[in-house]
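All protein chains but one are shown in place.
For reference, chains read A, B and C in written order, and residue numbers begin at 1 within each chain.
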Amino acid sequence: MMCRFVAYLGQAIPLARVVSEPEHSLVIQSYRPVEMTSGVVNADGFGVGWYNRMLDPTPCVYTNITPIWSDRNLPGLSKHIASGCIFANVRSATPGQTVDQSNCQPFGYKQFLFMHNGYVENFRGTLMRRMRQALHDEYYGAIGGTTDSEHIFALFLNSLHGQPATAQTMSNALNVTIRQLHAWAEPLRLHVALNVAVTNGECLVVSRFSTSAPAPSLYYHQNSALFPKATVVASERLSPQMQWSAVPENSIMAFTDDLRTQSAPVFTS
Amino acid sequence: MMCRFVAYLGQAIPLARVVSEPEHSLVIQSYRPVEMTSGVVNADGFGVGWYNRMLDPTPCVYTNITPIWSDRNLPGLSKHIASGCIFANVRSATPGQTVDQSNCQPFGYKQFLFMHNGYVENFRGTLMRRMRQALHDEYYGAIGGTTDSEHIFALFLNSLHGQPATAQTMSNALNVTIRQLHAWAEPLRLHVALNVAVTNGECLVVSRFSTSAPAPSLYYHQNSALFPKATVVASERLSPQMQWSAVPENSIMAFTDDLRTQSAPVFTS
Amino acid sequence: MMCRFVAYLGQAIPLARVVSEPEHSLVIQSYRPVEMTSGVVNADGFGVGWYNRMLDPTPCVYTNITPIWSDRNLPGLSKHIASGCIFANVRSATPGQTVDQSNCQPFGYKQFLFMHNGYVENFRGTLMRRMRQALHDEYYGAIGGTTDSEHIFALFLNSLHGQPATAQTMSNALNVTIRQLHAWAEPLRLHVALNVAVTNGECLVVSRFSTSAPAPSLYYHQNSALFPKATVVASERLSPQMQWSAVPENSIMAFTDDLRTQSAPVFTS
Partner (left out) sequence: MMCRFVAYLGQAIPLARVVSEPEHSLVIQSYRPVEMTSGVVNADGFGVGWYNRMLDPTPCVYTNITPIWSDRNLPGLSKHIASGCIFANVRSATPGQTVDQSNCQPFGYKQFLFMHNGYVENFRGTLMRRMRQALHDEYYGAIGGTTDSEHIFALFLNSLHGQPATAQTMSNALNVTIRQLHAWAEPLRLHVALNVAVTNGECLVVSRFSTSAPAPSLYYHQNSALFPKATVVASERLSPQMQWSAVPENSIMAFTDDLRTQSAPVFTS
């Protein structure tokens, strides 16, 4: 599905700082996006995930099927909750995908949060069955919705299976996942777009990848006056007049909370 | 609130014929309107009302707080239900108005259906209290939401009170309502826009009125190949290449199911 | 999942006649059921399906995730819509099953409506994967939710695949479905309960089956003063003082709109 997302890693801030306060916030991107390659608005549900590790190692996820701007609870929640690791997403459902809460991102599983902006072409009729067959029972049984995005998350978990979660292992698992999807898609001449963000609450790994150029937009931004001691990754620049860097196409980047950054091309890990 | 609406009176057709099938249908007007004077999308709920007079003289109203395009039930309902009198509305909530189902139009009361596209400027802080005070207990107690639109409906019912509902009495009552609102608004220099459609299932009365030109767009269309033996009134033309007439600004028009039409300026009934 | 359901086949009546008007209507069964073997209320969503074959051969399905008693649209719809074939269901989600609209019954597919009251024990961890693997791509790709019920429907469609839908073929396909599930469940010592209703709009086929006695309750009732020239099948008697017959345990019954009835034990078709 085409969506817009934001990921934040750094010192604790109220959720509103990335969700609603920036000049070109996610709320505004939901009804007036400027770099969408398909779709018009992102009003088919939304989600925000964050960590409060003093109380629990797993993330908290808040989703709703309404447009993000009309949710009654979000303004209060995003003003009253602060976190050092925040994922937020607004959804534009592709035709044939239903607007169910189970299909709202980010998805959480154990200590992980995951979001995907992109698509597997004609997912249900093409790779769904093959992707499911590749999964361990644990991840197969955990799928709660019907989106390509959630299945990509399951495939990522499958690739990471049995390893400790670090920036390195998560980057590798994401690389393996993209490689696998590409290998399945290529002989069928299917288009796939795989802008992904995944975190364990400590480090942030993102990919920008598409079989057809240009890949959907993805930017990052670090340690600015607006977001000191932090990394922000976003589908569209939250503050157009500030300095944002494009995530290189067909690459994976990893960010840690000491602001260290690694990047690598997809496929050659 | 700014909205887009469609009203249909004529031979029975499936709801889909006005809601989703036209080239510039209400569904499309919800995410890509072309004549909105404020707001961007109409995704804060919607409603469809219709009559099945063989079973019941009152209208049936179906509303939901989601965007019209993501409602799961509407495609089926609008394919399986046919009616000779259909009202449909997509909503763009103005700031300060909440997205509750009680605030979705059209509103039904006894045999009437009512929709309003426009606004009373800063409604809660200005005319709400005065409008409520003017109401008979019957209409006061029937208000279920908090919109200016529903209060305008109550004022209309108040004006019609005790009279049989005909094209003439309904036109007069709408005229009285607009005149009253204008009289209250003027000394406060409040802007009001009052594009209204109201029906008793037999005749259709609409107004196009605004204190500041131009009034929100409103068109009508009669007895065409697409809608034989019928009148359609719509905020935007459902089929741009067909012939639609603008409802004159600051006027009231009445349509009956024999395709007769009356029009009169507001204020001089 | 444990649910309560009602199926109606006969002359056209308003939906309200089975949904809300009977003394022990489905609405009342949702908050005060009297024969539930597990669960307390049936308030995790509901659905109503019906046919309007003059407009379309496929059924119309209306579902919502709220309790049936608090849905704002249903009272109007069920008063204004009449049909000769009506399915209605109130849901009690079993733990681990989510309250999504995709999981609300009845399910529709092409000309069929389907409802299931019962469960496959620990469905996601036991038979889900095996059931999916047995499906043709057509039915695999059509599954939109995560319930055992919808998977049972897919297995039924798989069993009927390529045959014309008649009372006989549908009864057989349901028999094959139950036999298959039983064969998979038995070596794993899994409990399954399979009270099912399925229709193509012309005939009604139901099963009452459980691996552990007693099977969930299921009654039928024909051609009475309350429902002349009609068959009604319901989880609980809609009118306790009238004559209802129990569907025999571990059997399948088929009803046609000329009030003919066939019944057969499960397994020996």
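Everything that follows uses one rule, which is that a contact is a pair of C-beta atoms (placed from the backbone, for glycine too) under 8 Å apart; a residue touches a chain by one contact, two chains touch by 3 or more.
This is a predicted model, so every value here is computed, not measured.
Enquirer: The complex has one chain that is not drawn here; which of the drawn chains does it touch?
Expert: Answer for the hidden chain's contacts among shown chains: A, B, C.
Enquirer: Which residue, A:Ala82, A:Val176 or A:Met242, contacts the hidden chain when the whole complex is considered?
Expert: In the complete complex, the chain left out is touched by residue A:Ala82.
Enquirer: Identify the residue among C:Ile13, C:Val41 or C:Ala134 that touches the chain left out of the display.
Expert: C:Val41
Enquirer: With the full complex in mind, choose from C:Ser70, C:Asn223 or C:Ser245 the residue touching the hidden chain.
Expert: Hidden-chain contact among the options goes to C:Ser70.
Enquirer: Could you list which residues of chain C touch the chain missing from the display?
Expert: For chain C, the residues touching the absent chain are 31-32, 40-41, 43-44, 65-67, 70, 72, 93, 98-99.
Enquirer: Going by the touch rule given at the top, which residues of chain A touch the chain that is not shown?
Expert: Counting over the whole complex, chain A touches the hidden chain at residues 14, 50, 52, 55-56, 60-64, 72-73, 76-77, 79-82, 101, 108.
Enquirer: Using the touch rule from the top, list residues of chain B that touch the missing partner.
Expert: Contacting residues on chain B, toward the hidden partner: 98, 100-102, 124-125, 128-129, 132, 137, 140-141, 143-146.
As a working rule, only the chains that are shown with their structure count from here on.
Enquirer: Can you compute the centre-to-centre distance for chain A and chain B, using the mean CA position of each chain? Integer Å is fine.
Expert: Comparing mean C-alpha positions, chain B is 41 Å from chain A.
Enquirer: Please output the residue numbers of chain A that touch at least 2 other chains, ranges allowed.
Expert: 98
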